[in-house]
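Structure below; questions to follow.
Only one protein chain is missing from this complex, and each of the others stays in its spot.
Chain naming follows the written order as A and B, and within any one chain the residues start at number 1.
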Amino acid sequence: MRDDVIEVRWHGRGGQGAITAAKIVANAAFVSGYKGVVMAPTFGTERRGAPVFTSLKISKEKIYDLSPIATPDMVVVLDHTLLEEVDVTAGLKKGGLVVLNTPRALESYTFDGMKIAISDVTSHSVEAGLPQGIVNSGIIGTFAKASGLVDMDTLIPAIEKEFVGKRPEENSSAAKLAYERTEIGGK
Amino acid sequence: MYIIESGNVAAATGVKLSRAQVIAAYPITPQTPLTEKLSELVESGEMKSEYIQVESEHSAMSVCIAASTAGTRAFTATSANGLLYMNEQLHWAAGARLPIVMCVANRGVGAPWTVWNDHQDTISQRDGGWIQLYANDHQQIIDTVIKAFRLSEKVSIPVMVCYDGYLLSHTYMPFDQPGQDKVDAFLPPFAPTHFLDPENPANFNTVTLPDVRPNTAGVVEPGYMEIRHNLHEDMKAAIDVYEEIDEEYNKEFGRGGSPFVEEYKCAEADFVAVCIGSLSYHLRDIIDSMREKGVNIGVMGVHMYRPFPNAAIVDALKGKKCAIIFEKALSYGNQGALYADIKSALYSSEDRPIVHSYILGLGGREIKTEHLVDALTESCNSPETVGDDTRWIGLKLQA
Partner (left out) sequence: MKEKDRKFCSKISRSTPGPGDGGNTGSWRVVRPIIDLSKCIPAKTKKKACFNCWLYCPDCVVSKTIPPTIDLTYCKGCGICAEECPASAISMVEEGSLIGEDK
């Protein structure tokens, strides 16, 4: 329908905080001048560990269509083990971007015709001082580096605001580390 | 001040700004985050309210009835089967003329179980005497909650503010939170017309005999039928009251102007799609692309469902070739509820359009853009052929 809407689909497992990550990016995008921001999580019964996805739509103008993203411009995958059970790139537009948290090397991935950005967010987050498994703040750094959609100057305060009382500096630190160590490849 | 939050939080913020004094609510998907947010606000002291924990929705409405009768501003929230559980108390609150405000995050009703969105819960309660207002997005949720308290207290009729479960309750988008001072100026403290007063003891809602009869002072008291007639007449008069309230809100806060229906590109249209809730916004992109292909079509979202704003509906649809009604609810064994109400409103209108009926989205069945386009295209190309039959969109296993 509209071609002015940037669609980002976030894939995670219940409890990993994909919604929070998308919400932080949404807040930063809004502050950056994107008036239209809509974030829709998976609707329904929830369970820790079960695959979930969140749709984030961004536009300069108000967005009226809340339906789930069918043809994303970008997908962000918080957990590489999801690749085995979920078709994370379903509908991904040609030349689209895949952002992936993985300990594996860039070369071990091929997504035909897509741009790919990886980072071992799980390890970087521990290095930043977070408990094992908190990846939703770090992945924002990888997303920022690869997409250029929102800059870190806007994202870092958004991250710290969201995590007030819950290790805000460690979370923004994880994002910065992931940002610096993001590797980008693919077409 | 703009924030990006969920529809449930928008509703909770509206309740906070409205300074609800008593909250009694039982959690149910997809309303639960609303009640959780309210309990956090009360716990932290940000809201100076009594939060009364109850073991069921029937009790939730019972507590609201008691609180309102005692002269306090009462609020509750629910969805689907929770709304049905309090059913007898809904009728009670309306008959007792209590200005309770309730948010309903629309969800389909069992059996079988569903947690996903449709409108059967509130639509099936349309006859009970509650005012029903529906929001299309988060901004309208928070604004309508504030206006609802003002309306219900003015006309002494309970109001339910309805919004799509999940589609609005759980999605996040930016909305403006009005300032407390401005809301206080718009919504003064509750001044009840009738309430329990130890200085002036009285009975409320005792058994009324079939006929009127004089009291011990010789004054003829209204009977059941007079009281019910008064509710009906006051409800119809509430249409004009809400228009004034909406106008005042628009002046103060800069938002509103469509208290009954919200039209998009309908003025010069031949065809108008009509529906309730977030779907009316979803249809806007489709309307735009059909217009690019030369179809003279618009979309209208209905905000006030009860009382039914007959004049506004007729005004919006008269002279059009065809009105295409999309609904996420129906009156089983007959027709779509909104469809029937619209046809009835248009009955004596000389210039009335052909009216089509589509049922979709029940139990959260995904509403695909291409299905909407197909339905609208067929309705616009051959309005006489589509005719009176209720059509279902997105139904599978047709065999």
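By definition in this document, a residue touches a chain if its C-beta (ideal position, glycine included) is under 8 Å from a C-beta of that chain, and two chains touch if they have at least 3 such contacts.
Just so we're clear, the structure is a prediction, and the values are computed from it rather than from any experiment.
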From the list A:Ala50, A:Ala70, A:Ala90 or A:Ala105, pick the residue that touches the absent chain. A:Ala50
Quick one: say which of B:Gly45, B:Pro112, B:Pro201 or B:Gly333 touches the chain that got left out. B:Pro112
Identify the residues of chain A touching the omitted chain, counting contacts across the whole complex. 13-14, 47-51, 81, 84-85
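We take it that only the chains that are shown with their structure count from here on.
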Round to the nearest whole Å and give the separation of the Cα centres of chain A and chain B. 36
Complex contact set, residues of chain A against chain B: 1-2, 23, 26-27, 30, 35, 37-41, 43-45, 63-68
Name, in rising order, each residue of chain B that touches chain A in their complex. 2, 4, 30, 115-117, 166-168, 170-174, 278, 281-282, 284-286, 288-289, 364, 366-369
